[in-house]
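Each chain you see keeps its place in the complex, though not every chain is here.
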């Protein structure tokens, strides 16, 4: 296994095509902040499973086209080589590539729209990172969120596209909530919470993604599960919509928050774990609030709540056991996150 | 009196519990940018009066729980000690604590929601101040506004909460405006404009708050009244909704703008007074615009318009008689505001 990994790395160094494929696979993995091509490959398999299971294989095609176009656009725009190789210009376009065939009807023009959208996602990534870097943060998946919102809201104005979210525009509070049936169906709901990070509604896909995380970082796998379980249970307690709960829709944002706050941006610890649990609750509240705010325009929240909650949680930079800067830059996991706090720690300790 | 004040300060220095109570009381006063525990105590009395008068004593309980939880959360997150003692981590949570029982129905779970919200308000305060400090500004009460918007919009998605704003979601312009009956009922409306800063609908509470301001700073008291009178009269002239006008709802944002722009961020003067009057008009326009923008989701503007208008007014940093930095930091009144301009002045004069 270790030999195969070394061989792959050597191949990627020599061969530009392998290097490109490697960057794309890492891009898929970086959605969950993992810098590992095998993790990316497994996640791609999970997306494929979910796509075929639901009868929409074009979703897998969209993922592949999205990450390819986004990563290639970054090359054309001559971005920072090291970040590019870590997949940091692939993780938002892969999500845009999944979202467009999921929420728009199937027709040839949709694929042009998807390509345009994936390229735009890379431009938006560069733009938003230029903004967030001032506060020692990155834009996370918000370039995907912003671009996809733009694509979906624009599609309402074009005769040749049909928006197919399950959320027709309306006023919040109009539809009676169904309440949730509590039974052992909860475990699949937890796993679907993990798969919904990639807009996939399948507990098997969720399980594959947990394995994909374990391959690279067990704390990430652990916190992903904690995030999904925590947010889903809180949503159940407060009486959120039962059907959405069952489909894992209250878990996926908290999965991402828990991985970033609990396993990537800080060293594990008691205070960090408490802060992460608080962050899971905050993410659920932000998600429900954004659901209400977007009701009149009929578009989904996507991973917007994760982004907003995580910025709010990391901007204060509480210094409790941030990962030192040098470990993050050289380490596999944390490379997507460069924090002011990390730098400060590094200075203090160096 | 002076002896009592000195005795209290000495007690606060020695006794951690008194120090905590002192920080909470200053927190209540800092909503109106006053760093004075007596002002805070009087305002708390005004909140209590309004809460009992309206038959909702739980609103006073919410204020106390909010400021306590918010101030305690700041301690746990080990914030800057000097800012903490000035009450700068209490003024947004106290408002969240008032808003939650005002706008949600009474049930035990509401109190958990309130505690979660007050803690979140402190995290959001740290986050937004990290952003605004880049432009020499603070987030003012926007952490309260953002957190409460999140809590209310989220509540729409939970079966176990009922949102009770008087604003059911709809389209702007749907409801015919009632027009205003002009009579000497205007004076109570002006005073209710002051009490609405704390979401209280009572002219007696407004009067107590004016006295609370006089205890610490007569220019703040004067500009608070000018703000309420100016915005209410302009709303009357332009034909705003009569019922809201009578309840002081067009005054409270301008009260805050007038105190900050007229009495805290600048030295008093003719140009500053003119700019403040312009700012009062701008605040009213922003408030009406935000009312329209929030109509489809059925949530109140809270003090959001004050925040937006004041940022717009202070970002240009016109240099007309800003309060020098050192006075602001050491002085009682201005400590909540640290301005780039002030620093520049200090450098120029030092």
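For clarity, chains are labelled A and B in written order, and residue numbers in each chain start from 1.
Basically, a residue touches a chain if its C-beta (ideal position, glycine included) is under 8 Å from a C-beta of that chain, and two chains touch if they have at least 3 such contacts.
Since the model is a prediction, treat every value here as computed from it, not as a measurement.
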item	value
Whole-assembly copy number, given 2 chains displayed	3
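Criterion: only the chains that are shown with their structure count from here on.
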item	value
Equivalent-chain rotation between chain B and chain A, CA atoms, steps of 5 degrees	120
Chain centre separation in whole Å, for chain B relative to chain A (CA means)	37
Chain A-touching residues of chain B, taken from the complex the two chains share	77-78, 109, 116, 119-120, 123-124, 126-128, 130-131, 134, 149-161, 163, 168-170, 296-298
Of chain A, residues touching chain B in the complex	134-135, 171-174, 177, 179, 237-241, 278, 281-282, 284-293, 295-296, 311-313, 315-319
